[in-house]
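All protein chains but one are shown at their positions in the complex.
As written, the chains take the letters A, B and C, and residue 1 is the first residue of each chain.
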Amino acid sequence: MEKKRTPKNIFVEGAISPDKIAKSIANHSSKTDIGGHSIFLGQVRADEKEEGSVVAIDYTAYQDMALQQAFEIREAIFAKYPLTCMHIYHSLGEVKTGEICLFVFTSSKHRKAAIDACEELVERIKKELPIWGKEILNNEKSKWKVNT
Amino acid sequence: MEKKRTPKNIFVEGAISPDKIAKSIANHSSKTDIGGHSIFLGQVRADEKEEGSVVAIDYTAYQDMALQQAFEIREAIFAKYPLTCMHIYHSLGEVKTGEICLFVFTSSKHRKAAIDACEELVERIKKELPIWGKEILNNEKSKWKVNT
Amino acid sequence: MKLLAFGKIAEIIGKQEIEIENFPNTDILVGYLQQQYPALKDLKFSIAIDKKQVSGNVSITTDAEVALLPPFSGG
Partner (left out) sequence: MKLLAFGKIAEIIGKQEIEIENFPNTDILVGYLQQQYPALKDLKFSIAIDKKQVSGNVSITTDAEVALLPPFSGG
C-alpha cells in the first residue's frame, strides 16, 4: 500500500539537542530492513567577521511556504532514492555557536541511497527553503547570513 | 603545531548505543570552528536468506591489523580533506538486527569536506579492514556475511 | 493586499506584514516598493505569490498573499 504523505513540521524552537538525535536514531531499531543511516548536522560556527565575531544565529522562516517546499523536496527525494525513512529538522530562533541548527536523517536498505539522498537533501534545504539566519555578533551588532 | 596521531581503538563490544552517538555529538559543541558533521551508521538487517532469516551478526576481527589499517586510512583521509575531527567505531561480538554496528563521524568547517570524507571512510572501512561478520540465523544455523 | 516581508527586507520596511493597495503585477509592485523604501534598490530579493516563488513579471490577484524574500540562508 502506497503511504500518502502530508507536510510535516520541520521546525524546532532553538537548538537541536544531541538527545533528540539519539532518540530519532533509537526509533529506527524496529525497522529491521534498514542497513544504513546517513545523518547531516549543521552546527553554528563562531566565524570572525570584519564587524565582530558570531556568537549565535537567529533563524526566521516563511513557515507556511517552507513546510510546503520541504514537503515537495521530500516527495522528490523519496521518488528518486529507495529510502525507508527521511527526517528533516531546522531550528527557529536563537542557536548559539557550537549548537546544532539542522538535522537531516535518511535511512535505506543499502548505504549508497541513504548517503546520496542525505547529501542532496542538505543542498536543496539550504538553497530552496525560505529560511533566514541573522548572525548575532559579540558587540551587539548583527549581520544577515549569506549561504555560499 | 602538527598533532602527532597514533592508532586509536575503534572496537566496541556489542552494539553501538544511540546514547554513545549523542555523547560523541555533544562533545563537539566546544569546537566552534565546525560548521557541519556527517555521520554514517550501519544497522544490522533482518535479511531473509535461503538458509533462514538473520537475527544477529557476530563480528570478529584481526584486531591488531585492523587498528593499524584504520590508522592509515585516518591519516590518508585527514591528508585529503580539511577535517576538524574524525571518529570510527565498529562492533565486535554479537549485534542484533536493528542495532548499530558501525559509526563513522566526520566534522569540518564546511559541509562538503565532512560529507565526502565520511562517504570515502565508509567505503574504505568495509573494503580494507580485516573484520568478518557471521550472520546468525533464526534456526541456529549461521552464514558468513559477504560484502557487496 | 497582504504583503509579507522577511529577513533584511522586514528590517528595511520595519514590519513583517503590511496591508497595501492592490497592484496588478509584480513589476508595478516592485517599482512602488523601491520608491517607498529606497534601500530595497540595493537588495537582491525574489517574490512569492501564495507561497510559490515566481519569476519575471507576474499578475497579482486581489486576494493574493505576496511575500518579499531575500536570498535564503538556512542551515
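The working rule: a contact is a pair of C-beta atoms (placed from the backbone, for glycine too) under 8 Å apart; a residue touches a chain by one contact, two chains touch by 3 or more.
This structure is a prediction, so every number in the text was calculated from the model and none was measured.
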Displayed partners of the chain not shown (whole complex): B
Hidden partner chain, touching residue among B:Val12, B:Ile77 or B:Ile125: B:Ile125
Candidate in contact with the missing chain, chosen from B:Ala61, B:Leu83 or B:Ile115: B:Ala61
Full-complex contact with the absent chain, from B:Lys31, B:Lys109 or B:Lys145: B:Lys145
Chain B residues touching the omitted chain (full complex): 42, 59-62, 64-65, 68, 90, 101-102, 122, 125-134, 144-147
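Everything below uses one rule, namely that only the chains that are shown with their structure count from here on.
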Rounded Å distance, chain B centre to chain C centre (Cα mean): 48
Distance between the centres, which are taken as Cα means, of chain C and chain A, whole angstrom: 26
Residues of chain A touching at least two other chains: 42, 122
Per-residue multi-chain contacts in chain C, two or more chains: none
